[in-house]
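Here the complex is missing one protein chain, while the rest keep their positions.
Order of writing sets the labels: A, B and C. Residues in every chain begin at 1.
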Amino acid sequence: MSRYDFASDNTAGAAPEAIASLVEANAGFASSYGSDRVTATAAQAVRSLLDADVDVRFVASGTAANAIACATLCRPFEAVLAHAHAHICTDETGAPGFFGHGLGMIGLPGASGRIEPDALDAALGQADAPHHQSAAALSLTQSTEYGAVYTLDELTRLTCAAAAAGLPIHLDGARLANAVAAGFDIRSLKSLGVSILVIGGTKAGMPLSEAVVLFDPSLSRRFDARLKQAGQLPSKGRFLAAPWIGMLQTGAWIARAAHANAMAKALAALMPFPLAHPVQANAVFVEMDEAALARLQAKGWSVYRFIDGSVRFMCSWATTLEAVEALGEALRGVV
Amino acid sequence: MSRYDFASDNTAGAAPEAIASLVEANAGFASSYGSDRVTATAAQAVRSLLDADVDVRFVASGTAANAIACATLCRPFEAVLAHAHAHICTDETGAPGFFGHGLGMIGLPGASGRIEPDALDAALGQADAPHHQSAAALSLTQSTEYGAVYTLDELTRLTCAAAAAGLPIHLDGARLANAVAAGFDIRSLKSLGVSILVIGGTKAGMPLSEAVVLFDPSLSRRFDARLKQAGQLPSKGRFLAAPWIGMLQTGAWIARAAHANAMAKALAALMPFPLAHPVQANAVFVEMDEAALARLQAKGWSVYRFIDGSVRFMCSWATTLEAVEALGEALRGVV
Amino acid sequence: MSRYDFASDNTAGAAPEAIASLVEANAGFASSYGSDRVTATAAQAVRSLLDADVDVRFVASGTAANAIACATLCRPFEAVLAHAHAHICTDETGAPGFFGHGLGMIGLPGASGRIEPDALDAALGQADAPHHQSAAALSLTQSTEYGAVYTLDELTRLTCAAAAAGLPIHLDGARLANAVAAGFDIRSLKSLGVSILVIGGTKAGMPLSEAVVLFDPSLSRRFDARLKQAGQLPSKGRFLAAPWIGMLQTGAWIARAAHANAMAKALAALMPFPLAHPVQANAVFVEMDEAALARLQAKGWSVYRFIDGSVRFMCSWATTLEAVEALGEALRGVV
Partner (left out) sequence: MSRYDFASDNTAGAAPEAIASLVEANAGFASSYGSDRVTATAAQAVRSLLDADVDVRFVASGTAANAIACATLCRPFEAVLAHAHAHICTDETGAPGFFGHGLGMIGLPGASGRIEPDALDAALGQADAPHHQSAAALSLTQSTEYGAVYTLDELTRLTCAAAAAGLPIHLDGARLANAVAAGFDIRSLKSLGVSILVIGGTKAGMPLSEAVVLFDPSLSRRFDARLKQAGQLPSKGRFLAAPWIGMLQTGAWIARAAHANAMAKALAALMPFPLAHPVQANAVFVEMDEAALARLQAKGWSVYRFIDGSVRFMCSWATTLEAVEALGEALRGVV
């Protein structure tokens, strides 16, 4: 029997707080397309989380949310700067180009998914030319694709460079909860100059929901039309909004992520293979040869090799210490 | 206080059968992106409903589902034939053109949302020319935007004409449950030559979910990549699939729609304004002047004037007879 | 033998002034992509014509020029207001939607291709809603698709309404030379608030070239990248620019259009069929039944029925009085 516990943080179900809110929101009639009270309450909870007066939308897909953000900030003959291994560059089937009508992605290097500041500077210093897609926005990921967490100083270094070059910023927060649980102050986002933030609900323990946050009020005009055309303005909007109420009002959005992070640390502690990246959030990446991976998979553990060649283990709100220990034992058996 | 009961059939919550399935599906870990058992079970339930061996996907948005269907069947320099008042033509913010990279819509006339066969023939008879977008697919809606239900003969007349001209067919079944509850044999679809069918879950009583059915197996290749790029391949796919299990296995998908249809008939029976369209599914359209509409709205009833100038009242699985009677009384008071 | 003299104003070759300039520009080496001296000289000639300090580009296609203009002014979830029978609405195979990623066109009524001001006001008064593509730009055509010429007052009425609503303006000047020859003061454009103007070279007697004029300097940034990506930044740019030098410096651009207009008036004077539109530029539209049209075509005259049901005869710089008289005789023979 396959075990999906560590295959991804999207193999878990939804946390009880999310389900409870969803069921509660189901009662009665409500106006459509996000104009209902549940959505208003959830948006307010996001504003409280961020301590910022922002526009909030709830959409069904992180792929769409991030791609729409890029399309909002760039034109088709421009490009987004992002880490070369950012999800949006490698794992979205070209969604930014689809939603952005051919907009380009410029991949930047950096350890553990964090963009190397000098590389950003070099990219920002590139002169415009009509023959290539010039950079028009910076996309950051917190926590990163490799489970690292930018410090505020590191983020500030990057956002200031982008701002100095006139580039707006998108932040992919699919795992922002894990970064916050690891110590990142989410209220710092309002002063970092982020234009569009996507906050992950799905990986944080909701059924499927991402919050799109517009820090830049000039982006709000006709944003609902943008979402509708792109298939991201659901009629029964309350079902995407509701889980946020339970997860945020109870603190579960952070507490559940803290659990996931703790499970990752526990797994790292048991790990007989060398770590490929620092374990700062809910991911454990290790160096493991093909034979060992095959043996582990043969035992039923569904995990896979990542784009950088290491093998990834993800923890989630639902990961149990028993599972971590069982995996640890399995890992020791395949060394 | 506003009453949204009749504003749309998407103002209702989800039916108990849908919620129960969703909660049940929440247990444990599951593989991602639609490769899980819940999704497989739901897809099988759809196949049983249709009595057809088809590929099934579950997506979060009807707008996206229908637009992706059009983009699958047409190229950007081609067009989709549809009723001029079909949802896809009038109410999707140009989604077919967005997902289809500029593909065109050619609006056809016909009473109560049913395409007039002669108009279809005329459109199909148009010679290709490089200066306009020639028809490449036919889009049908069952039940129609005006609450009418095509008979099998009527549908056959249209699909045969399209097939003779080499055009594949898309069927927008956002309210297919209501058509089935009104007597339409859903198993007839497999012999009608439909290429892509979108079955509505949301309006039928689910939180948010639409089933995309590929009757034409040649369309299946890389269809998941198409969905992923378009933001419609959710990682926690089970949450879009689960409600179908409860709704289909219990028969609620049809039974709940039958209730909605019955409420519409009950409302029509009480209606002091002339009907604008036959009441065959869950919609009641009436001729009402601006003053009467304003008086009704002033009483708190959220309803609105439709594109054809009539005023629309929608019933859903959640509409109560009490509400119908209360609305009937309100209507009599504003004549 | 077919005679194409009156089929369109694009069936003529290029005027001697255009060819002479092109041949002259052929000498020697030149830098690429519009950075050459020929292009600079031609751009200066356009600025002199307009008496305005504007950015000018030369492209190969009016379809692309107008579609790129729309895409520059609107986002995919928005729409362009234009006359319902404007070329861009009816005869471009959906190019605005292709270049604009699904942007919509909203067709407005009005006699002889001139937008009816009240209809524009009504369209501008439409409230935004996420479910449809709201107007974001106004597209005008001078002279119109039906050979009418807006007076300055008429244009001002429309551009002021658009400006008051915050909409930028695109002017399709495929036949602007004919309007100017008919008395329209081209220098008035700079004060009309036009953002992007496309000046027709092809129909005015060049091989193939259209000038894209950016009145709004904020649009210039990365415009060459936009053109390059869209396939409209030719490497040997001098060949698109050169004809403008000869045509503008000699005054032929206007003088040749004046001839075309005079030929249209001469044809109208001989015309045995009722005129469908006033003859103000180089087009003659008449009411002619199918049998008469067939008889005319059988005599070898290539002309065709237009979208409004009338039959179109176009004159160009190359139309001769002999041809007009021969056509007049043929027309009298088919009454």
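Here is the rule we use: a residue touches a chain if its C-beta (ideal position, glycine included) is under 8 Å from a C-beta of that chain, and two chains touch if they have at least 3 such contacts.
No experiment lies behind these values; they were computed from the predicted model shown.
Visitor: Going by the touch rule at the top, give the shown chains the omitted chain contacts.
Guide: A, B, C
Visitor: Give the residue, chosen from B:Y4, B:F58 or B:F77, that touches the chain omitted from the document.
Guide: Considering the complete complex, B:F77 is the one touching the chain left out.
Visitor: Of the residues B:A7, B:L227 or B:V334, I need the one that contacts the missing chain.
Guide: Of the listed residues, the one touching the omitted chain is B:L227.
Visitor: Against the chain that's been left off, what residues of subunit B make contact? List them.
Guide: Within subunit B, the residues touching the omitted chain are 33, 75-78, 101-102, 128-134, 222, 224-230, 233.
Visitor: Touching residues of subunit A against the unshown chain: what are they?
Guide: The missing chain touches subunit A at positions 76-77, 79, 90-104, 130-133.
Visitor: Take the complete complex as the reference. Which residues in subunit C touch the chain that isn't displayed?
Guide: The missing chain touches subunit C at positions 2-5, 7-8, 10-14, 19, 22-23, 25-32, 60-65, 67-68, 92-95, 98-99, 101, 202-203, 207-208, 225, 228-236, 238-240, 302, 318.
In the analysis below, only the chains that are shown with their structure count from here on.
Visitor: List the interface residue numbers of subunit B and of subunit C, divide the shared ones by all numbers used, and answer same when the ratio is over half, different when under half.
Guide: On the two sides of the subunit C and subunit B interface, the residue numbers are mostly the same, over half being shared.
Visitor: If you average the CA atoms of subunit A and of subunit B, how many Å lie between those two points?
Guide: 32
Visitor: What whole-Å value do you get for the distance between subunit A and subunit C if each is reduced to the mean of its CA atoms?
Guide: From the centre of subunit A to the centre of subunit C is 48 Å.
Visitor: Quick check: how many Å separate the C-alpha centres of subunit B and subunit C?
Guide: Computed value for the inter-centroid distance: 42 Å.
Visitor: Using the touch definition from the top, which residues of subunit A touch two or more other chains?
Guide: Where subunit A meets two or more other chains at a single residue, that happens at 101, 225, 228-230, 233.
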